[in-house]
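Below you'll find the structure, written out as structure tokens, and then a few comments.
Only one protein chain is missing; all other protein chains are in place.
Letters A, B and C mark the chains as written, and numbering starts fresh at 1 in each.
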Amino acid sequence: MDTLYADSVERLFSQISTPASIRAIESGQSTDAMWKEIEQSGFLDALLPESLEGAGLNLAQVFPMFLSAGRYAVPVPFAQTMLARAWLFAAGVTPPKGPISIAGLGVRADKGTVDADALPFGRVSAWVLADMGGDIALLPTAEASSLFSGGPGSLSASLQWITRPGAGIAIAASKSARVGLDQLAAASYAALIAGAAERVLAMTLDYANQRKQFGKPIGKFQAIQNQISVMAERTWASRMAAELACRSADWSPRFLMAALGKARCSEAAGLIADMAHAVHGAIGVTDEYGLHLYTRRLREWRLCAGAESYWASRIGAQLLSQPETTALAFICEELSAQAA
Amino acid sequence: MDTLYADSVERLFSQISTPASIRAIESGQSTDAMWKEIEQSGFLDALLPESLEGAGLNLAQVFPMFLSAGRYAVPVPFAQTMLARAWLFAAGVTPPKGPISIAGLGVRADKGTVDADALPFGRVSAWVLADMGGDIALLPTAEASSLFSGGPGSLSASLQWITRPGAGIAIAASKSARVGLDQLAAASYAALIAGAAERVLAMTLDYANQRKQFGKPIGKFQAIQNQISVMAERTWASRMAAELACRSADWSPRFLMAALGKARCSEAAGLIADMAHAVHGAIGVTDEYGLHLYTRRLREWRLCAGAESYWASRIGAQLLSQPETTALAFICEELSAQAA
Amino acid sequence: MIDTLALTEIPAADEALRSEIRAFLSLATGNMAPDVRARSWMGFDPGFSRQLAARGWLGLTLPVEYGGAGRGPFSRFVMSEELLCAGAPVSAHWIADRQSGPLILKYGTEAQKQYYLPRICKAEAFFCIGMSEPNSGSDLASIRCRATAVPGGWLLNGSKIWTTNAQHSHYMIALMRTSGEAADRYKGLSQIIVDLSLPGVTIRPIMDMAGDEHFCEVFFDNVLCTDDALIGKEGNGWPQVNAELAFERSGPERLYSSMVLLESWLQHCRLTGTNDARTIETVGKVVSWLAVLRAMSISLAGKLARGESPAIEASLVKDLGTEIEQAIPQIIGEMLGSCPRTPVPAHLRRTLVYLEQMAPSFSLRGGTREILRGIIARGLGLR
Partner (left out) sequence: MIDTLALTEIPAADEALRSEIRAFLSLATGNMAPDVRARSWMGFDPGFSRQLAARGWLGLTLPVEYGGAGRGPFSRFVMSEELLCAGAPVSAHWIADRQSGPLILKYGTEAQKQYYLPRICKAEAFFCIGMSEPNSGSDLASIRCRATAVPGGWLLNGSKIWTTNAQHSHYMIALMRTSGEAADRYKGLSQIIVDLSLPGVTIRPIMDMAGDEHFCEVFFDNVLCTDDALIGKEGNGWPQVNAELAFERSGPERLYSSMVLLESWLQHCRLTGTNDARTIETVGKVVSWLAVLRAMSISLAGKLARGESPAIEASLVKDLGTEIEQAIPQIIGEMLGSCPRTPVPAHLRRTLVYLEQMAPSFSLRGGTREILRGIIARGLGLR
């Protein structure tokens, strides 16, 4: 059953999230049509119980969909909206329509203003589910001022609400304590990175087989083979890290597993992007070629929602504080398929 | 004139510090004969004024001698003794005969015992010039208990004096305040690393040209060429870092320059040793081949007297504390040939 | 294209082995110094191997009729990781249990299986692997050791090098040229089981830079073996060896070589109250990296359990595993060296020094980095 869902998500994204449609949205075109198709597919409620017209899937089951969203660099917060809806439902709030970003770390609420910096889908979200230091609310982006934060083609924005938004939905702290927004964001971006890494590797392989220099395909040169092998290793490892992050018997990621996923995927993301560009040479830097459609996101997703050392430190602090636990026991009990 | 000195030191070490004589000393043979030859050469007093039968050279001028000592993995503390003698003279103490180690960091004096851990030349020193947290003394190794600390073939030892040594020479704190032992040790080990790196690179080049696999010398393979080029880059950079550490108009290294030298040389040391072994393959791991005579020292010198982040942090703290200084200005003023 | 490595759970029945093994190991290895335990699968202790055998823990994947436990790769995975992380001295039986036994099971005649396998499971037959030669290195197809067919058997001449623990082993499975010339490369190679007590076998241990004698050079001077020394088909040595290497590359051996150091350092940090930002980050980084590689390695065990032969995927995991095995001593050394005011216990320092020095050899065993990356590149379809 999982495969059926995964295949139809993959088919959907391959149709609607083409390089051309990504570029159109990047250059400011509305996401409404794309979002409508995604909404109609029903996948956004896959984590909700069947009683609510959801599919009743757990997080591990939807992981392949998240991967697809990364592979096609889907220019709307697909994974985040799925998770936000499940989280809201668990907190007793009926999820609103429209794309939802998750801001789990670093949202500041001072003297009436609320700031969410450099949100990767900030330009294309209707809502931001934001953790303002324990005080959680669903904030409408229509009421925020938005500053592009990621250079040309980026969908990131820094959002600022001058006063506490009127249309915002506050969520009682007690309801939301169990699953932090930081771990939702971490797990979702880990999966998106792993998906985009697969795409970038595939593009790099194609290029290395086609491009000739010194009379043969550059993929024949040992130095290029070496680099691409390392890229592949990191890509496979990222996928595994992301799958661990999304291992769960219910809709929600476990904190340490999400931490592991984001730590490892973030660390790989920059390296994979750099190596892809190194193999591609000058052509990869051009706007036209489109490698950047995926590498830009690898870099943004790497740094957002806590980069690698932030999340590695969460894990290290936990292990160091357990006086008798060996590293192996900790891995078996907290960071494995069994652990979820 | 510098070249004359450097050449004759190089000649001396090529004669007395052969792999065979290094192995003999490593396996416990006395260093007396070797030390006598070094002592008779007069170089140990090169930093002392001519009035004291020294050569009146400055640190920059003796730098090539330090490099030689590293290149030949001289199994006695040649560079450290030269610096210790100059330091003692400046502190108003007549330097004793015999090899002197410098312990600038981490010597502990508690309840009467004094501990100096993992001193690289601990097994072959007559004296240790030790900084016990500001309280500096010249301690005789004959009165210490000694524990080998570096595995087979190492000259490192952890020394412990059960009571404050009777024959130790205490040095008035005021006299010694100007030049810390930590920076003496840092500058000397930086230079030794740079010298040993040159030797290890040369051995690796020879091996890559001689050893054949798949029908050609392994040095023809792009992956090997790549690794050796990186080794060469690190070796050249280490030499420059060490030369900066020893840039001085008098006998003593400047603190930030010594910090820079040890930070960069330590960082390179492990990498160079690893790459040399990777190119050499199994033969490099054997006792007989002798690559380890040099790589073991690279690793010991890397970690002793403060490894790379210890010294990098000293530099970073300084720059961060200067509110208006740009990185470029800091480099020009504190970390350049001009700065000394 | 390389196959996906999907997250795989160790079945509960195999996972259940863990507490039993762990309890045994805490008694058996609890008093060993960490720098001795750091040698782990170089540590030779036949008595220890026989203790494992007595508990039925050798030959876990071999059929019951040959004295094995008839279990799957997952049980071996659990057993291996507990042994390696504890730094147990597993060297005596390791090659036989991991490589030679499965090889004999796959390619051997019924007589060979009955002869060797029960003794492997009882820790009575120790094996070593004869692949490299003085002038072959990574280029195994260039080997010159020759087994000449003579009436009733094979006559062996030549020498092997870098053979782990040959001086303590009963048998070597050697890759020999049985027909053709060196120029024929992969054609004409075969695997021969050599009884190392035969006349004409000379074994010279090679001392390594850590003062140990784990490697040997083995000379064959007109060694006469019987007919049944040939394992598998004559001339089929190359695919057999590669299947064996793929098997070697898929295990947790390629992940845990520096584990004793990591555990010792963790204890040191806790005892000294070292928990600054750099330490916390480093612990988390190393542990999460290991956790992902372990998951990949378990996924490989799952493929083996399903009868697949994940040769390319195993190369990928091995190359990654070697990287962290080699990185751990670099990283921990740096952490210790950058706190020069915190005393480092002698046993931790000895463990560090040993692993720093031996770490470069981790990427030699079972295929150099260049060889593995070449395999991965081909697996990815680079042409």
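Rule of thumb we're sticking to: a contact is a pair of C-beta atoms (placed from the backbone, for glycine too) under 8 Å apart; a residue touches a chain by one contact, two chains touch by 3 or more.
Quantities reported herein were computed from a predicted structural model and do not represent experimental measurements.
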| item | value |
| --- | --- |
| Touched by the hidden chain, restricted to displayed chains | A, B, C |
| Candidate in contact with the missing chain, chosen from A:Glu10, A:Glu37, A:Asp115 or A:Asp250 | A:Asp115 |
| Residue of A:Pro77, A:Gly284 or A:Gly316 touching the missing chain in the full complex | A:Gly284 |
| Contact set of subunit A toward the excluded chain (per top definition) | 105-106, 108, 115, 117-118, 147, 149-154, 158, 211-214, 221, 223-224, 266, 270, 273-274, 277-278, 281-282, 284-288, 291-292, 295-296, 299, 302-310, 313 |
| Subunit C residues that touch the omitted chain in the full complex | 276-278, 281 |
| Contact footprint on subunit B, counting only the chain that is left out | 60, 205, 208-209, 217, 219-220, 222, 224-226, 228-230, 232-233, 236-237, 239-241, 243-244, 247, 259-260, 263-264, 267, 308-309, 311-317, 319-320, 323, 326-328, 330-332, 335-338 |
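Convention: only the chains that are shown with their structure count from here on.
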| item | value |
| --- | --- |
| Residues of subunit A touching at least two other chains | 222, 226 |
| Residues of subunit C touching at least two other chains | 370, 373 |
